[in-house]
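Each remark here refers to the structure printed beneath this line.
The other protein chains are all here in position, but one chain of the complex has been omitted.
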Amino acid sequence: MAGDIEARLKALDLVLPEAKAAIATYVPFLHLDGQLVISGQLPLKDGGLAVAGRLGDGVRLPDGQDAARLCALNILAQAKSALGDLDRIQQLVRLNGFVNATPDFADHSKVINGASDLMVEILGDKGRHTRIAVGCASLPLNAAVEIDAVFAVD
Amino acid sequence: MAGDIEARLKALDLVLPEAKAAIATYVPFLHLDGQLVISGQLPLKDGGLAVAGRLGDGVRLPDGQDAARLCALNILAQAKSALGDLDRIQQLVRLNGFVNATPDFADHSKVINGASDLMVEILGDKGRHTRIAVGCASLPLNAAVEIDAVFAVD
Partner (left out) sequence: MAGDIEARLKALDLVLPEAKAAIATYVPFLHLDGQLVISGQLPLKDGGLAVAGRLGDGVRLPDGQDAARLCALNILAQAKSALGDLDRIQQLVRLNGFVNATPDFADHSKVINGASDLMVEILGDKGRHTRIAVGCASLPLNAAVEIDAVFAVD
């Protein structure tokens, strides 16, 4: 049953987190007309926030990259919850990367690479996406990173 | 003539603001191929900015939520201006919520809930959307919140 992408996750020794359920009045994903739109995901792990704080003030680059990787895994967990089978992904179209950062921080691209690189490791060429990477004054729950996504799906 | 959603607005005792006209070279909305894309809306009321300042520094949570509600009403005013009839909305696909916030503010989600909750009150299940909520260093005119939207429409 498990498809190509599940196999690659296994080979990379990666386990998707549990997809966080719908909270209140917004939803974690919408699947409409070949497009899967995912709400902003935080670096959650085992149900809690794994990386809190700001880049440029306490959170070092490798920790920021870990946060971005966790956001990417949570995005894939939502995609699996929406699609059932991750092999239905035709293309990751977009990642919008928001970094909790000080005014003098300049390595937002390197932080979001944590998510970008992981998506290509897992999805191959279907993971090559467009993106933005910008610095935020603050993020929900003091998360270090928030990333949302759009996929083209069958 | 007035449809279901207009009736619900009336039952909720809500009056849509006047849709702000096109300014200069960008437009408040574009309706293309079943998608209605809305420009970022500020918390305008009676033609002026109703909630200015930063969350975490003077603007309290309830005022931020009011600002988000006003952004949502301005989004619906643009949708009505674009579609004529709000019953043509099939689904609110996306809200992007930008909160004018200090570095130590962490309740962005609660602020943007002001818009999310109102959308579901007015649109019902068609108002259940994906979203982001992030903190901005500053916003145009010192607005407390800016929100943009994408709808699927007939």
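Annotations
Here the chain labels run A and B in written order, and each chain numbers its own residues starting at 1.
By definition in this document, a residue touches a chain if its C-beta (ideal position, glycine included) is under 8 Å from a C-beta of that chain, and two chains touch if they have at least 3 such contacts.
What you see is a predicted model; the values in this text were computed from it and never measured.
Among B:6, B:87, B:121 or B:148, the one in contact with the hidden chain is B:148.
Although one chain is not displayed, its contacts with subunit B can still be listed: residues 22, 24-30, 32-33, 37-40, 54, 96, 98, 100, 102-103, 136-142, 146, 148. Think of the hidden chain as still there; on subunit A it touches residues 34, 56, 91, 93-95, 101-109, 113, 116-117, 119-120, 127-137, 152.
Operating definition for what follows: only the chains that are shown with their structure count from here on.
Put simply, the C-alpha centre of subunit A and that of subunit B have 25 angstrom between them.
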